[in-house]
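Now for chain A:
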Amino acid sequence: MRLELRGITKKFGSLTANDHIDLIVEPGQIHCLLGENGAGKSTLMNVLFGLLQADEGEILIDGEPVRLANSGDAVRRGIGMVHQHFMLVPVFSVAENVVLGFEPTRSLDRLDYARARENIRSVSREFGLEVDPDATVESLPIGLQQRVEIIKALSHDAQLLILDEPTAVLTPQEADALMAIMRSLAASGKSILFISHKLKEVRQVSDVITVIRSGRVIGSVPPTASENELAAMMVGREVSLVVQKSAATPREPVLEVRDLVVRDDRGLAVVDGVSLEVHAGEIVALAGVQGNGQTELVEAITGLRHVESGSVVLAGRDITNHSPREILDAGLGHIPEDRQRDGVVLSMSVADNMVLNTPRRAPFARHGTRNLRAVRDHAETLVESFDVRTSSVEAPLSSLSGGNQQKVIVARELSRPLEVLVASQPTRGLDVGSIEYVHREIVRVRDDGHAVLIVSSELDEVMALGDRVAVMFQGRITGIVDPSTSREDVGLLMAGSAPAGTR
Partner candidate 1 sequence: MPSARRLWDRYRSASPITIALLALVLGLVVGAVIIIATTPAILNAWRGTFHSWGAPGHALKVTFDNVGAAYRSIFTGSIVDPPQFWHSVTTGRGWTASLTPLSETLTYAVPLVIASIAVGITFQTGLFNIGANGQAILGGIAGVAVATLVHLPMALHLPLTLLAGIAGGVVGGAIPGLLKAYTGAHEVIVTLMFNYVASYFMLFTLLSTPLQLPNQTNAISRTMPGGTQLAPLFGTSSGLRVNYGIVVALAVTLFAIWLLDRSSIGFEFRMTGANPHAARASGINARRTLVISFLISGGLAGLAGVAWVAGTTHYIDQNFLQGSAGIGFTAITVALLGRNRPIGIVWGSLLFAALEVGGSNMQANTGIPYDLATVIQSAIVIFVATPVLVKEIFRLRALRAESVKVATAGWGS
Partner candidate 2 sequence: ATTVSVASAAGKFKACVVTDTGGINDHSFNASAWAGLQNAAKQDKNITASYLSSTSSASYTPNINKFISQGCGIIVTVGFLMDGATATAANAHPNQKFAIVDDVPNAPKSHGLLALTYDTNQDAFLGGYVAAAMSKTGVVATYGGADIPPVTIYMDGFVAGVRYYDQHMHKHVKVLGWTPSAGNRAKGQFNGKGTFVGNFTDQTAGKTITSGFFADGADIVFPVAGGVGLGSVAAAQQTGKKHSIMWVDSDGCFAEKADCAYFIGSVTKGVTTSVQNAVLAAAKGTFKPGSYVGTLANGGVQFYFDSPTVPASLKATVQTLTKGIESGTISVDPTKYPVG
């Protein structure tokens, strides 16, 4: 299908998310949208998918203008979308999710599960996307959930497939697999709109790259353009894509995890005898595919999850199954994986968020009474020194952009007396500009002589930041390697198979 967007404009109140965007996607073309966070990519896609109505401009499919009142229309027009934040009902089965909105029925409006399963199987066969139709979505790993999203789109035989940051949550292998799928889809004549922050894969897969900045099209370039060119186009300035850091000078171990066993909510031992040491002055990067126990491991270390057996020792103090409060006070800094869920309170002011986990500390409070002036001053210094973009420290955090929200967390954690910093997916969903910043800060912490544990499914990040790289697979550490190890070998470890030459 040939898609053409003409002068699409979308405003949110005062903020113009899309500003007269023109875009053409040829049949069988993989067209990539690049842009920093909030540039307007998702918004544009939502407009294209009928979830939002453009204020101006028109959409042409195969030359004829179409009105997409809701995503039902879009789907009927052969547009399918895999959202940045999955649009799946967690408590529903795969089948139910896939057929939702286009359900095959029997008499009395009853759902026809047999046919639903059949649809899925046929799509799976056609595009090699295996998944159990009867599994409950919430029980599936992220990668499979995304697969469900794709199947969903294809089962409505989409001619144009929109993929919004699909690889953010995938392993290198899964990502490569997805690339392959995309190519085969393109080969079979389907057009693809692909959004990503990862310049490498963007250049791998796309036929055309269009860069958007603050709602405007900056320009279209062929995939031959260099990563630095692209980054510069996105952010509007030069950005260094490599992490500058000197060699580590590890000292005594600060965080010691021994034979840790942790169960998840369903009672499965998802952390199954993990031992790990992080020394002062080094960054240990924990690589691994989502859902191999990293999340639970971190939750256990930070006191958010009950430890079945084994121990966690922080600076010589056993903190196993201590309360989060005690652990935080013991000097553990935590940048949570899900920042908006665990890291901040969106409705509260920036200042309050800056003391979120130290509200009772002097000088912020005395005898149970808060010292608001002290809190404000503290916040102002941090906003100053960490260059957080906000109208004022009294502004609600919800009014900050994702990256700036992340900056608030980083500032808060680094401004506390620290022994060890545990950072989960510290740059997920952030644009290169923000990533550059966060990485610099993390390295600074290390150089100040603290221990740092990074958990990331971002292989590049792991390799770039880690002084040692531990790989986790199915609740175990499958290997601890030097960052100079080849991406392929680490990739293999992440997939569970130990390549030659690793312990």
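Selection rule: all candidates are chains of the complex that A comes from, given by their letters.
Quick note on the criterion: a contact is a pair of C-beta atoms (placed from the backbone, for glycine too) under 8 Å apart; a residue touches a chain by one contact, two chains touch by 3 or more; residues count from 1.
Predicted model only: the values in this text are computed from it and were never measured.
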Numbered candidate touching chain A, per complex, among 1 or 2: 1
Chain A - residues contacting candidate 1, complex: 302, 304, 323-329, 334, 336, 338, 341-348, 352, 356-357, 359-360, 365, 368-370, 372, 396
